[in-house]
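Worksheet for the structure shown next.
The complex appears here minus one protein chain, its other protein chains still in place.
The first chain written gets the first letter, and so on, giving A, B and C; residue counts start at 1 in each chain.
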Amino acid sequence: MQFTAEHEELRRTWRTIIDREINPHVDEWEEAGIFPAHELFRKLGSAGLLGVDKPVEFGGAGLDFSYAMVCAESLGHVNGGSIPMAVGVQISMATPALARFGSDDLRREFLAPSISGEYVACLGVSEVGAGSDVASIKTTARRVGGDYIINGGKMWTTNGTQADWMCLLANTGEGEAHRNKSLICVPMKAKGVQVVKKLDKLGMRASDTAQIFFDDVKVPIRNLIGQEGMGFVYQMKQFQEERLWAGAGTLQGCDRIINATIEYTRERKVFGRPLLDNQVIHFRLAELKSEVEGLRSLVYRACEEYLAGKDVTMLASMAKLKAGRLRREVSDSCLQYWGGAGYLWDNPVGRSFRDGRLGSIGGGADEIMLQIIAKLMGTLPRPEAK
Amino acid sequence: MQFTAEHEELRRTWRTIIDREINPHVDEWEEAGIFPAHELFRKLGSAGLLGVDKPVEFGGAGLDFSYAMVCAESLGHVNGGSIPMAVGVQISMATPALARFGSDDLRREFLAPSISGEYVACLGVSEVGAGSDVASIKTTARRVGGDYIINGGKMWTTNGTQADWMCLLANTGEGEAHRNKSLICVPMKAKGVQVVKKLDKLGMRASDTAQIFFDDVKVPIRNLIGQEGMGFVYQMKQFQEERLWAGAGTLQGCDRIINATIEYTRERKVFGRPLLDNQVIHFRLAELKSEVEGLRSLVYRACEEYLAGKDVTMLASMAKLKAGRLRREVSDSCLQYWGGAGYLWDNPVGRSFRDGRLGSIGGGADEIMLQIIAKLMGTLPRPEAK
Amino acid sequence: MEVTNAGSAPLQWRTARSVSGGQPSSRVSSRCKTWLRWRFANAPLEWRAPGNDTGTTMQFTAEHEQIRRTLHSIIDRDINPHVDAWEEAGIFPAHDVFRKLGEAGLLGIHKPVEYGGAGLDYSYALVMAEELGHINCGSVPMAIGVQTDMATPALARFGSDELRREFLAPSISGEYVACLGVSEVGAGSDVASIKTTARRVGGDYVIDGGKMWTTNGTQADWMCLLANTGDGPVHRNKSLICLPMKTRGVQVVKKLDKLGMRSSDTAQIFFDEVKVPVRYLIGQEGMGFTYQMQQFQEERLWGAISAVVGMERLIDQTIEYTRNRKAFGRPLLDNQVIHFRLAELRTEVETLRSLCYRACEEYIGGADVTMLASMAKLKAGRVVRQVADGCLQYWGGAGYLWESPTARAFRDTRLASIGGGADEVMLQIICKHMGTLPRLENR
Partner (left out) sequence: MEVTNAGSAPLQWRTARSVSGGQPSSRVSSRCKTWLRWRFANAPLEWRAPGNDTGTTMQFTAEHEQIRRTLHSIIDRDINPHVDAWEEAGIFPAHDVFRKLGEAGLLGIHKPVEYGGAGLDYSYALVMAEELGHINCGSVPMAIGVQTDMATPALARFGSDELRREFLAPSISGEYVACLGVSEVGAGSDVASIKTTARRVGGDYVIDGGKMWTTNGTQADWMCLLANTGDGPVHRNKSLICLPMKTRGVQVVKKLDKLGMRSSDTAQIFFDEVKVPVRYLIGQEGMGFTYQMQQFQEERLWGAISAVVGMERLIDQTIEYTRNRKAFGRPLLDNQVIHFRLAELRTEVETLRSLCYRACEEYIGGADVTMLASMAKLKAGRVVRQVADGCLQYWGGAGYLWESPTARAFRDTRLASIGGGADEVMLQIICKHMGTLPRLENR
């Protein structure tokens, strides 16, 4: 991975905007259980940060995915996981399929304002009975005249109470589970869309996560992204970027926690000397840092291969798996050395402990990643390999 | 676990005999790939050490199982895993079923000389195609007149090249796999018994492990232990003691390795101070010692409940599982602190590393223990639960 | 001993069991039995004499079972239905709850009979601690533990009769809530370095300084305070003092907002020329550090055993959840990685339980169990985190919801490796006992 001056510029821009517009407010947003997505996204949009890898025609910068990855990495500087996750949904989870396969009309209507920050996007894949098992979703979109009539519901929807539109995955046919789904842009103000509740979560407390119901929601057929029946395939591709994002998004957060812990334990004296001088502490931090650099190398390598046009499903899944595991290990280990202070509610490491726990669950649990890797290694038994 | 003066006496006796008759010879036995089982067992027999929990009528001491457990624990003082394993086969693996269910005649013929040390016993359960999956063994013993005619073969037989008799598990009928097996005392000199080869193993190098074939081997029907068709059930009970033995047998070996490592790292100076003064080293050793004491408590508790007449399959399986895992962890971690010296062939920690690796494989691999525990927790899926 | 002589040893052993074994370990004095009968008179009676004991220790008697049952019924009726509300409120009504426990005789199980206790041995206290795991959170058990095993053991053991009547008896009856004042802002694990002082002025101690991380701190009636009463070496200049929290100059500055243990009030407290009479001193002046170290021994054992049942329940709940939850067309539980992992976790839990039982036996037998208790505390801290984290994983998003039992366990258990002496402090103690701590650190 050879980073250019432009990559560095992008990092600096993120850092400045995070220091000025995000970090000073995170505590209050955490307290409120939500953050002002429109207000913040508009600022990010003006700074050109929401469309670095999106087509120039719709307000993006038209750069390659390595720049999106730098965005993910840079967001680790935010003191908490909620905002990076919300931004990640906007940049690399709800919009890649639209950007790649959507019609110009559709992209003008939904993509352009999502890049400018006027619109907040959310992703509608998970359901109550179908979290990791995407193929088994139950929401349907039937064609009636020029419309889709949507019924069902979505669960675990990040940005769900504030979003202007959803990139919805729904069954548009009866066929085989991998060929009967489509991605559809659904305006969240459409009649019949009910945001039932904001979920109260262990962590990611500044992020609004919603359960949503669809009751005969009508959207025009032109809101279909790409081809009907291709939704599962598009979503799998979209997941590839989501996973790389998850891998990259973990790096700087881990660095931040490790560095904060070094700083804290250097100041903190116990038995008359800095805590950090305990060999178990500085060795353990060295071990964790080594793991972070390992993950960073894996993410960079996957990104390079992705840019070179290769299918990186395996490397991306490995990065996601390792990222989930590592974030937990880093948070848990570092918290230990803060003692009681780490256990206080607003402590950054304590927050990382709560927020980071989602890493092994959201966006495909560790076990799903293992299943994918096993499948690509050719070791998954037939009956399980749907 | 309240140990009596008699338990302590037993420990002392073992320690004396190990220091005098075993440890001085282990290196040469390791080199030779075998140890003189008859010679050694006769010494142990004269000291009354081979039948502490066996019936008084056949030369045993008639004590309860806690004394056998003390034997297992005491054997950890031996510098290597081969001899403890060989003795364990004699005391707690090949003879418990015979002692409990065998006829008086049979016990006079095979048990009494095994207690006196005149005979060496081996256990014939594992086969080439059936290691952990005992129910699927293929060796048969057909009744022809007053004899059983035995065909098939056994694998991984400890003491196999020196044994006088084998406690053989064979299919004596066609029925359901758990009710068609019997345990039979087979004299190893019987015609048709071929000890094909001594297996060359990663560790346990002073122990002879054999592959054995049976070609129309005839033994009289009175060599049957207990009832025909009950072999699987007897063997499962015998396994219970084997597992407790494995748990107890790990304890003092781990202590020995930890203590040797403390001693070595205290003497050894690096960067001008004892290696042991490195916090990562003394903390790590403390952690390991804590795990050993945890295992010890588990073994003692299981033993108490076993003495109280309870079914301790679950606790015994847990002890075996934990013992296998822990021995590996202790050996591997301690070896690290010996540096190059630990990597030398005759180093006790290096030997523990090779020998101890068998703990998670032999006598039911870790995965089998997990399966048993899962079954007893009621969490094993039906199709797997044969 | 000669090996040749060993041959005759079996003769001795043959009768060993009949001599040494088989004796009932009748730990319950007849007076206590009467007390128990009276206390538990209204509970369903399935009474049997403890003489049925098989002689192996840690064989639980009917009295142990009685304690379990009594505690369960209080938990089911008076605690668990309210836990969610208390967690939301960030506090639980300690006086209400403790009065109920006190009436049932559960706050003084191994405290002297003279002050309302049951005078039973530690195994009964252990059973109590273990069963607290049935409470649906970590905060309430912790608060009860402070009352029974952290703030009161020294008073019960070394306090004057007068002092015990004044502070211990109402803490056993549940009228008073106690808290422990050891940790300070600059001295968490390093107890010897506390800064709070209690100077003798006439017949009073005048106390200045402050305490941190004080569980029950906003509700407590009195604190078992550790303070420097002299200038000597740090291990001999400290004393334990009973400090009524309503005394002038005691300021409860704030309730700390914590990652977990949300229904437990944890306070920071300041002392500004707080005066208490010298007779509030527990035992001898200058012995505070020593008493506290002893008191820690019970705290640690309590901390370890109190984790066990909660873990078991979480594993059971996870089994139930994953059995009902289908993914890819079959119960989640049928995934081998899940049922195997749960088997591993259960193995760790049983190992921890065994270690606690063994430490308890030895403690009752009069042994110094500092090392075993520290090991148990260390292991508990490690295992609860593994269990909470491991179980949460299999609940997926549902486990991440704020009020799910896994999320609560994940928050609450994280304290186990920090509070009451962090893992690293336990390691240091174990090293000391193993003789492996370098001189420099070995003070």
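By our rule, a contact is a pair of C-beta atoms (placed from the backbone, for glycine too) under 8 Å apart; a residue touches a chain by one contact, two chains touch by 3 or more.
Source: prediction; values computed, not measured.
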{"item": "Listed residues A:128, A:190, A:344 or A:380, member touching the removed chain", "value": "A:380"}
{"item": "Full-complex contact with the absent chain, from A:24, A:175, A:220 or A:294", "value": "A:294"}
{"item": "Where the missing chain touches subunit A, by residue", "value": "1-2, 4-6, 9-10, 12-13, 16-17, 20-21, 43, 46-49, 51-52, 56, 60-64, 67, 262, 266, 273-274, 276-277, 282-283, 285-287, 289-291, 293-298, 300-301, 304, 307-308, 315, 318, 321-322, 367, 370-371, 373-374, 377-381"}
{"item": "Missing-chain contacts mapped onto subunit C", "value": "335-337, 340"}
{"item": "Subunit B, residues in touch with the chain not shown (by the definition above)", "value": "126, 129, 131-133, 136, 155-156, 199-203, 269-271, 278, 280, 328, 332, 335-336, 339-340, 342-347, 350, 353-354, 357-358, 360-362, 365-367, 370, 384, 386"}
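We adopt the following convention: only the chains that are shown with their structure count from here on.
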{"item": "Pair of chains with maximal C-beta contact number", "value": "B-C"}
{"item": "Chain centre separation (subunit A, subunit C; CA means) in Å", "value": "42"}
{"item": "Distance between the centres, which are taken as Cα means, of subunit B and subunit A, whole angstrom", "value": "52"}
{"item": "Overlap residues in subunit A, where contacts from two or more other chains coincide", "value": "278, 280"}
{"item": "Touching two or more other chains - residue numbers and ranges from subunit C", "value": "424, 427"}
